[in-house]
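As you look at this complex, bear in mind that one protein chain is not there, while each of the others sits in place.
Then we have subunit A:
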Amino acid sequence: MVYENPDGVRIGLEVHVQLNKLNTKLFCGCSTKYHDSEPNTHVCPVCLGLPGSLPVINEKAVEYAIKIGLALNCSIVEQTQFHRKNYYYPDLPKGFQTTQYDFPIAGEGKIIIEGEDGEHVVGITRAHMEEDPGRLQHMGSIDKSKGTLINYNRSGMTLIEIVSEPDMRSPKEARRYLDKLRSILDYLDVFDGDLEGAMRVDANVSVHWGDRVEVKNISSFKGAERALLYEIMRQKNHIRRGGEITMETRHFDEARGVTISMRTKEEEHDYRYFPEPDLVPLRVADRVPKVRETLPELPDAKRERFMEQYGLGETHARALTTEIKVANFFEEVAEKVDPKDAAVWVSDILKGELNYRELSIDAFTVEDIVAVVELVTGNKVTEQSGVEIIRTVLDDGGKPQDIVEKKGLLKVEDDIVATAVEEAIAENPEAVADYLGGKEKSLNFIVGKVMQKTKGRADAREAREKVLAKLKE
């Protein structure tokens, strides 16, 4: 099956990734741990742009940038340098942003996603390093604002801007691309994606192979999908009514789920880039082999290995390798129990319960899930009880063995079930007659009685089978 792309949709994404796992900012020794701090407490003369201050590049930031480039299959440039991108906006106190221009640290690359019609390659145009601007906060609503408050704690944080080709053909593919990118970055351990502002997305969208519209201010992956769905619909409607789509920048209003034209002056894009005289050029080519050695096994390779090594199907292997933490967790469990059971219990059941509670895998221990799997596969508790144990651990705490005891979840012996079946049949002759007379529902009634007698510890399916067998005698 080939995806036809009926509306000729093309989506490209620019993702700003904040390398918040570095200890310091890109050009100064200010700490990056500002997220819970008072405004303007993580700034110095460099990130404040005071006269006479001199930026010096964070070596580790360069290493991380190379690492990201390599993980995205990019070519790494021989030599690069920083430029000044000049604009006046108070989010940067210097009057320019220090960024890379003609020699981005990473050139063309690609990411493979699960597309509309199977594996789909999304080209990476470039990835470059730049500094994050400060944070502006409008006082009151945007139209009645009395002023703007500026906090420079974020100013000077290392950003990697990853620019894709317009290779995505639907909002769903854009979402998949973002998820995959996040997954790769998690594997690289270069950022904490849960911190506010860790990943920011701008999109460009066109339909029917027309001019592209840029959509800014997308703050989440879910938001990206919504913004794109809205923008595609808007462009299609506009064309249907005889309108024409021209290049423009629009702003995504997350609360209302719409994009709004910004009507910016074209002049604002005149950034007059020039080489940053305060920073010397960077020769990165010689560093690449050493950084390459530090690359971990990435999601695609891990997925393949899981299928081969543990005999998992693609769906399980994919689900288990999206998050590095889950993958590592699974491998520990798979050492102790049958890997296929481990896959079912970690991927299908535990992850479902965690997602429902918006918890990460850290909320559960390997030891506990191993105990649950052993209880179920050892026929000590039913599958339903296994799920109940997981829920109890998550909601009330405790160890699986204690929960089994406290809740009386041990599966009852076969002969107890058999006795309960015999009693249930003997005590309810009317229901038996009804069932034999063709009333299917009466069977449920009898099974219900069996469950009552065993206080719910019998396996419902087994009880049903036993009742049926008995009635056929």
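Brief remarks follow.
Going forward, a contact is a pair of C-beta atoms (placed from the backbone, for glycine too) under 8 Å apart; a residue touches a chain by one contact, two chains touch by 3 or more; residues count from 1.
Rule of thumb we're sticking to: contacts and distances are computed from a predicted model.
The unshown chain of the complex is recorded in UniProt as "Aspartyl/glutamyl-tRNA(Asn/Gln) amidotransferase subunit C", chosen from "Amino acid-binding protein", "Aspartyl/glutamyl-tRNA(Asn/Gln) amidotransferase subunit C", "Nucleolar" or "Phosphate transport system permease protein".
Taking the complete complex into account, A:L282 is the one of A:L92, A:L282, A:V366 or A:I446 that touches the chain left out. Interface note: of A:D270, A:D348, A:D395 or A:D414, the residue touching the hidden chain in the full complex is A:D270.
Touching the omitted chain from subunit A are residues 22-24, 28-31, 38-45, 48, 56-62, 79, 81, 86, 88-90, 136-139, 142, 145-152, 267, 270, 272, 275, 277, 279-283.
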